[in-house]
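Read the structure below first, then the notes.
One protein chain omitted, others in place.
Now for subunit A:
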Amino acid sequence: MASRYDRAITVFSPDGHLFQVEYAQEAVKKGSTAVGIRGTNIVVLGVEKKSVAKLQDERTVRKICALDDHVCMAFAGLTADARVVINKARVECQSHKLTVEDPVTVEYITRFIATLKQKYTQSNGRRPFGISALIVGFDDDGIPRLYQTDPSGTYHAWKANAIGRSAKTVREFLEKNYTEDAIAHDNEAIKLAIRALLEVVQSGGKNIELAIIRRNQPLKMFSAKEIELQVNEIEKEKEEAEKKKSKKTT
C-alpha cells in the first residue's frame, strides 16, 4: 500500500499516513546523535562528532550552530537542509530584533522553524526537510528552554531529549538519570549530557562536541581538552561506584 501513496507529499494514504514525512523521519535517524539538557541555570547541547576526512577542514563540519547570542541549536539529518533552515532562522532572529527591538524568545524562533518545516509538508513539488533540531537558550525572563522540532513541523518543549541515530537508547538513559538533583548544578548537567552520549558514541570522548549557555552569558563551545577532562572525571566516578558495589557484595 505504501508504494502507491508515498511518492507525493500532498497525498494522504487511506489510513491517514503522510509517508514522505515519515520517511523524512528515517533520514533524521541517519544523522549522528545529538542530546539536549535543560538544567536549572544552564542549557547543554552535546553531539556526536562525525569523524572528519584527513584533508577536510573540521570547522566546516559543525552540528551545533548559534542562531543568535542567546539561542543555539543542534540538528540531526540532512546537512544541506540544516544549512537552509539555520540561515532562514538567523535572518528571522535579526529581523525580529530590528522590527520589535527585542531579541527573539526561544519559543518564537522554534515556532518559526516548525512553521517553515510544516509548509514544506503541504507544498506541491517540495519535499519535507530531513532534519530534527534541538533548540536551546534563555529568554529575557531568565528561564532556560529546550525545544525539539521534527520534519513534520511539530515542536515540543522538553526537559531533556535526544535526536539522530540511537536516540531511543539515549532518551531511555536520560529518563532514568534525569533528576532534579542531577541538573541543579551546572557541572552535573554537563556530565549528564556527556554520560548520555557515551552510551552510544562509538569512540569515546574524542568524538563528542559540547556547547553550553548559562544565564546572561553567551554560547560557550567546549574545547577537546575540556571534554576530555569531563570524560576522565566521569570514568573515575564510574570506577569508584563499581568499587563500592563490589565492596558491598563482599
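Please note the rule applied: a residue touches a chain if its C-beta (ideal position, glycine included) is under 8 Å from a C-beta of that chain, and two chains touch if they have at least 3 such contacts; residues count from 1.
Keep this in mind: contacts and distances are computed from a predicted model.
Looking at the choices "Trafficking protein particle complex subunit 13", "Translation initiation factor eIF2B subunit epsilon", "Proteasome assembly chaperone 1" or "Ribosomal protein L35A", the name in the UniProt record of the chain not drawn here is "Proteasome assembly chaperone 1".
When the full complex is taken into account, the listed residue touching the unshown chain is A:63, out of A:63, A:117, A:145 or A:195.
From the options A:24, A:76 or A:213, the residue with contact to the unseen chain in the full assembly is A:76. In the complete complex, the hidden chain is touched by one of A:30, A:156 or A:243, namely A:30.
The missing chain, though absent from the display, is touched by one residue of A:24, A:72 or A:200; that residue is A:200.
Hidden from this view is one chain, which touches subunit A at 4-5, 7-8, 10-11, 26-27, 29-32, 50-51, 53, 56, 61, 63, 75-80, 82, 165-166, 168, 200, 202-203.
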